[in-house]
Every structure is written in structure tokens, then in C-alpha cells.
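I'd like to ask some things about the structure below.
The complex is shown incomplete by one protein chain, all other protein chains being positioned as in the whole.
Our next item is chain A:
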Amino acid sequence: MASGTRPRTPPPALLDATALEALVDALRARGFTVMGPTVRDGAVVIAELTSAADLPYGVGVDTDAGRYRLRARDDRAAFGHSAGPQSWKNVLHPPRALVWSADRTPDGSMAGGEPARERRYALLGVRPCDLAAIKVLDRVLTGGRQADPVYTGRRDGNLIIAVECTEPGAVCFCSSMGTGPGTDDGFDLALTELVDGGEHLFVVRAGTGEGAEILAGLPARPADEGIVERAREAVGAAAGRMGRTMRPGSLPDLLAEARGSPHWDDVAARCLTCGNCTMVCPTCFCTTPEDVTDLTGDHAERWRRWDSCFDLDFSYLHGGSVRTSGRARYRQWLTHKLGTWHEQFGSSGCVGCGRCIAWCPAGIDLTREIDALAAAGAG
């Protein structure tokens, strides 16, 4: 390749649905731990896949504010579900992680370090909204002066197989956040699933050399322009079927001006401050450390677990917490997610996946709260 020219994108290929088996096998043969969607406990969760048979074929989901239910589809789509309670955050930035361990040395000092990386993950079935969320986490946890070693230990060397979205849910609004339903970068392979009339196909694009290499080993055939266009149309149609819309305009400005809005009291009257929204959010990254020792005191470890700005202790300084009212804690969450995140990390913290709406036990919908704050400000 001549220097200065962009690498030529290989033409899209076509895979039969049965080739997913070969894909998972190929990834495992290359030493990847393959993580992807599977059904567990009445939800589509993200877990290790030992075979493509673990994928949620024929499973759809119904979502709404405060609602998530599995339903049987009338086809065998493997990725015919919108976002579940977990995201790739659960893999890359796990709920509980060892940060370091140390042992007392004979001279009384402490020697140890951070855990060495043991696995390389392939992420199979990453939605464009969730791919955008991974990019957000990259900026937050690796974009500073020092990269977070827990995150990089799981993120480095990922192989990402994105699946474009043709099945948005009632709480989805990625198209108004500019993060989906299609994607053009950040993946090794991108699939678009086509199921109708008894056919079950995937249009496949390679985004990296490693992706192209894996694709070359699969039983693929060239995709003709007609089917590539059908895939494009299916993604385009999905953009028009979003259940929610985020208000356009500068949300950082709107939220900075809304700090004193009476509407926060209205939300606080409904919000249970349970923190579910922060747990299911694919970009909420806050953690708290927990130090432990064994009984001798000669072995010490630091663990960390997800924390939430809805927790009263979250803002604790000696003497008391900064944010005690539910009003202040909801304001912090929403203002950070959609407003101050831009100033801190150069993008919104929201990718429009809708998880916080579905998993809020009170059915609080951030798109509506933003509309209400805008209305209260205008009035």
C-alpha cells in the first residue's frame, strides 16, 4: 500500500447464520474469551459464550419506562433484542475488581503489585450505542494522565464484533444522540442481521486487518449490492423507529442554567435514589475502594466496586456528605451525564441506550426530565 493512502475497506461479505458457530469457534481457537449476549434469569445478559448456540436466538424484548420483559420472536434472530440490564461495562469495568495485592516483606515493608492480565476478550454483538459507550469509557479511564490499569487490563487487545441495530426498543434514542443505529468505525467486524422469508443472513464488514483475517477463515461469500442495500435500509428504518428522542440543543448550557430549577424537587418526589440507573448505564464509571487484610495483617489487598452518586456516602467528606437530598443527587447524575461530562471528557456521557429508563423502578425517563427542565427554564 502506498504511504498516505487510506487502507481500502474490503468489500462487504455475506454469512449464513450457521456461520456464527464457525465465528465463535475461530475466536476461541485464537485464544479469545468470547463474551456475548445470552439468556439468563429472564433477561438477555452478557456472559462467556462457549458456542454460538449460547446466543439468544428467537428472543426479543419488550421495554418501556420501568419495564423489561423477554418475548418469543417469530423468527430465529440472534440479535433481535434491544439493550438488557448489563452492558460491556460489566466485562471491561467489572462491578468488583482486585486493584492490587501486597505482602509484608522480612524487613517489614510491603511488596506486591497489580494483577497481571490473563485473558484477551472478544466482544461479540456490540450494538452501535454500546460501541459508543466503550469509546466514552476509553476517554474517561484511559484519556487522563494515567490510564486505569483495571480497565486497560481488560480492554487492551479486545476484538470487537459489532452488530448494527435493526431492532430498537421503546426506550431507545441512539439516533438523537448520534451514536446509532449504524456504525462505521471502532470495530474489527460489523454484522448486520437480515431475517425474513425463511432466510437468515449477515452482511459482514471488516474494520481492521485482524477482522479481515478472521473473516477470511469463515464460509463467507461476496455480498451483492442488492443485499448490502437491504441491510442499509434495515438500519435506516431502525433510525425511524426509536421509542424516545433526546431534545436537540446544548444540554450542557440547559443543565448549567437549570441548577436552581424547581423541577429537581419534582423528580426527587419520584426518584427512590436506588442507583439502578447508574448500575445499568454503560458509561457510569464511578467506583469506591475497599481495603482488606488477612488475619495476620501481612497480606493486604485493595478491591474496588461500582459506586453510585445516588449513594449518600458518595460525596462524604469528614463531617458529612456534600449531597444529602435526593434532589441534589438526581441533579448530579443527570447534570453530569448530559452536561458536565462534555467539559470533563469531551463528549456526552449518554449514548441513548435507554437502559436507565427501562430499569428505573419509578419509570423516570431522562428524555422527559430534560424536556421538563427546558420548559421550566423557558417558563
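Note that a residue touches a chain if its C-beta (ideal position, glycine included) is under 8 Å from a C-beta of that chain, and two chains touch if they have at least 3 such contacts; residues count from 1.
Assume contacts and distances are computed from a predicted model.
A single chain of the complex does not appear, and UniProt lists its protein name as "NAD(P)H-flavin reductase", one of "Tripartite tricarboxylate transporter permease", "3-oxoacid CoA-transferase subunit B", "NAD(P)H-flavin reductase" or "Transmembrane protein".
Per the touch definition above, the residue from A:L141, A:L201 or A:A358 contacting the chain not shown is A:L141.
Across the entire complex, the residue among A:P149, A:G243 or A:G363 in touch with the chain not shown is A:P149.
One chain is missing from the display, and on chain A it is touched by residues 98-102, 108-116, 118, 140-141, 144-151, 256, 259-260, 285-289, 291-294, 297, 299-304, 307, 309, 314-319, 322-325, 327-328, 332, 335-336, 339-340, 343-344.
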